[in-house]
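Comments concern the structure below.
One protein chain omitted, others in place.
Presenting chain A:
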Amino acid sequence: MGFFDTLARWLGMKKKEVNVICVGLDNSGKTTIINQLKPQNAQQSDIVPTIGFTVEKFASASLSFTVFDMSGQGRYRNLWEHYYKDAQAIIFVIDSSDKLRMVVAKDELEQLLNNQDILSKRIPILFYANKMDMKESLSAVKVSQMMGLETIKDKPWHICASNAITGEGLPEGVEWVTDQIRSMKK
């Protein structure tokens, strides 16, 4: 990191970069959320199931995010852990209309939290209770109860309901993550 980079950041010309990992069950809307967060001209029109992962970039007011958008399909979930190490924040997407698989999501979350690379770190976790527009969808509170989020004591976490297709609720989450990371730096 050269002197000019530091200077540029100090002057607010260049934003600080953060690595974020985005996980969740398959068909929960991870890629759609990330796609929505990207600038208008970089968005894709059709979203297909991710195989493996993709790297995406977007920016908030003060930070530049590099997101590892992981595949949620069962056979690839064990590959998430390869990317925990250098993540500075985790976005966990939950399909709030899928009550049946909520337990599976809970199970995956527990595994994530017990991972060596996560366990020791005070890393902010943002939950999106996605698909809030669906008729049978649960509220954010209900989801946090079912996921047992209140048991997470050693890490800051936040849950917000979202609709990835319209983008509703997304900025709120990003703002929270930005605040958390900035406060952590201080």
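Everything that follows uses one rule, which is that a residue touches a chain if its C-beta (ideal position, glycine included) is under 8 Å from a C-beta of that chain, and two chains touch if they have at least 3 such contacts; residues count from 1.
We adopt the following convention: contacts and distances are computed from a predicted model.
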Hidden subunit of the complex - UniProt protein name among "Coatomer subunit gamma", "WD repeat-containing protein 41", "NADH dehydrogenase [ubiquinone] 1 beta subcomplex subunit 9" or "Cytochrome c oxidase subunit 9, mitochondrial": "Coatomer subunit gamma"
Touch with the omitted chain, as defined above, among A:I51, A:V103, A:V141 or A:M184: A:I51
Of A:T32, A:S71, A:S96 or A:N163, the residue in touch with the unshown chain: A:S71
Contact partner of the left-out chain, one of A:E17, A:D107 or A:D154: A:E17
Residue among A:L79, A:V103 or A:M184 touching the omitted chain: A:L79
For chain A, the residues touching the chain missing from this view: 1, 17, 19, 48-55, 66, 71, 76, 79, 82-83, 85-86
